[in-house]
Structures are given as structure tokens and as C-alpha cells.
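All protein chains but one are shown at their positions in the complex.
Our next item is subunit A:
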Amino acid sequence: MAEICCEEAKSTPATAVAAAAAVAVAVASSALERRRRRLEMRRFRIATDLDAPAEEDVRAGKRLRLARTASGSCADAVRDCERPALPERLPRYGVSSVRGRRREMEDAVSIRPDFLSGASKHHFFGVFDGHGCSHVATLCQDRMHEVVADEHNNAGSGEETAWKGVMERSFARLDEQATSWASSRSADEPACRCEQQMPSRCDHVGSTAVVAVVSPTHVVVGNAGDSRAVLSRAGVPVALSVDHKPDRPDELARIEAAGGRVIYWDGPRVLGVLAMSRAIGDGYLKPFVSSEPEVTVTERTDEDECLILASDGLWDVVTNEMACEVVRACFRSNGPPAPASRPDGVAPTAADADAENGSAVVKGMSKADSDKACSDAAVLLAKLALARRSADNVSVVVVDLRRGI
């Protein structure tokens, strides 16, 4: 939200985005220095950062609300933060997220360009597909990037090997926040669907999380659940995550070793309930459903074309090959992108109204920053999913990874 209102007031896109991200990071980290809720240590394999603060949840919420209503202060922040424009290009990306043939919208997308306060630009992309209700997906959308930034700072260096731990700790922290969501949320947030059920089923809620951090040299992907990240490299799709389905042999073994069962009830489901074996949230299915992500760190090459993140609404009906082919066709038909200026993607629509009440399906991006070729590709993939009778919400993020053009 801060990013959006800052960018709307900007004159030079690159500096404003950088400054806005810097503001976001500054706010988050100052909050982080306060104190931290005691975490259940048992769940963590890496215990080095357990004394780091994690009580940014309330403050983060406050920051979002303030930012929504006070674009003036955002403009001030931009002015105060005289950060030079970095030589690296901002990412070219596009996004499409629709409820499609479902009445509930439980997908959430988070796009945070230049989200680390480091020397080189790192961009955050996340797709979260909720189940039971949308509040865990929304929580991930609002906070995952802040937690990843915090964990990255704590890790000290941006070495590739450190990213595995950063992702694992971030997912664990989000899982902990999701578990305590019902008690920690402030009273003025809108009541959600799960609370209206009697008895309240707030711990019967979870979300997939596929998170990609794109740096100048690497693509880091952390994944829990059945959303997916796919890289197109020299025309060949490379899956950067492997879906956590309950019948995946190693997942099945893990669940059974923990004393759980996979029961076939409209497909394989953990305890006959959940059709994925890992997720953020779902306290009632622990430890069988784990929030621990699988992390891949991939070095970027000159042959990389694009990164696609999407919820299973796409992957259920479109193959990795077809998805990459569609993106490449959109890149072709749009011609080479201009390196400095990014053409406007989408005209502002009713989505702006959503941004104001804090329930936007996509958060963190400015419409004007959407790249046309990537946006075309994301929309085409979403439409293709609808064309192939996807019965689910569909969320697609396309990131252009081409270099030297």
C-alpha cells in the first residue's frame, strides 16, 4: 500500500520505488527492534535467530492503514530519503488474479520491487492460495516480504546458501502468526467468513505460499503447497518448485511417519481433509501438514526468459510447457522491451477501490509499473485457465528475466 501511494505521487519512477521500498523496510525494521513474541522453538531446526524481534504484526497493520490515508506523508518520506537511483533496472512483471468460477476469492498476490535494503536489487514475488478462508493468504500477502527482508538482514550476507535458512525461518514465522491470528488481530479489521461459523473455525484455515526473490544473479524460490514456480530457460520449462501433494511419495512417507494418514476422498487428502501436504496455517492438521518450505536457489543465465508463479487454478489445466510457450509468444508479439521506460500496462480500474479498503487481491505493485508484455502474458494464461474450465481462483505472475535487451 505504501508503495502504491508513493508511486502515484512520484515524478521519477525508479527513485520513488526505491525510496518507497526503503521506507517500507525502515518502518518494518524499526518495529522489529522492539520485542518479540516467544516462539515455539521446537519447530525450528535453525535456532540462531530466535532472539530476533518478530512483533511487527500489529505495527505493520498500522503502517498499511496510515499509508492508505496519508499520501502526503509518503511524499515527505520520499523526499527525505534521498537514495540515488540504482543502475539496475526494475523488474518487468505482470500479474493477473481472478476469482473465475468460484464465488470466494482466496488467492492473494504480493509484488514488492526492490524490497531489501541492500546494494543490489532484490525483488519479491509471492502467490498465496488460501483455503478455508482468505485470512492466512492475506496475512502472507501483507507480511511475508517484511519477514523475509528481516530474516535476510539477520542472516547478515546475501549468500545463496543463506537463502534456504531465510526462507525456512520466514515460513515458520508466518505459520506462527497464522496460528495466533485469531488472538492477535486488532478489532477494527473486518470479520471474516471463518469467524461467522459456529463454532469458529479459524484454525481450519491455511494457504499455500510460493515466494520468489529475484536478484541480479539468482532466483530463490521457497514453496509450501501446490502453487508453483516455473522458469523458462532457452525455451525449456524448469520447475523451481515441486507441488506438495499428499500422494507425492516422500510426502506420503513423511505424513505416515508422523502418524498421519492420506485418505482418498475426491483425490488424496491429508486425514481425508486437505488436498496438499504443506501449507502456512492449518493448525489442526499439524504436524502432518507442514509449513516448512522446499527452497531452490537457481543461478540466472542469459538464456532465461521468464519466471511464472501461479496458483493451482492455472497448473491444474495448463502444463509448464504450454505456460512458457504462451509467455514467449506474448514477448514475441510485443517486440523487445525498452530497457529504460516501461510502457503502461493496465488502465486503472475498480481495483483502486479495493486498494483503499485494504482488500486488494494484488498488493505492492503500481498499475503503471506493470509491463505490457508480462501483463499480456499473465492475462492470457489466466484466460487460458478459465477457457480450460478451471473451477478455481486463478492467479498468475509473470516476470521477464531476459537480459541484454
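Note that in this section a residue touches a chain if its C-beta (ideal position, glycine included) is under 8 Å from a C-beta of that chain, and two chains touch if they have at least 3 such contacts; residues count from 1.
As a working rule, contacts and distances are computed from a predicted model.
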Omitted chain, identified by the protein name its UniProt record gives, among "Trafficking protein particle complex subunit 2-like protein", "DOG1 domain-containing protein", "Ubiquitin-conjugating enzyme E2 2" or "AP-1 complex subunit beta": "DOG1 domain-containing protein"
Contacting the left-out chain in the complete assembly, out of A:K164, A:R300 or A:K383: A:K383
Interface with the unshown chain - residue positions in subunit A: 94, 96-101, 103, 105, 325-326, 329, 332-333, 345-347, 349-351, 353-354, 361, 370, 375-376, 378-380, 382-384, 386-389
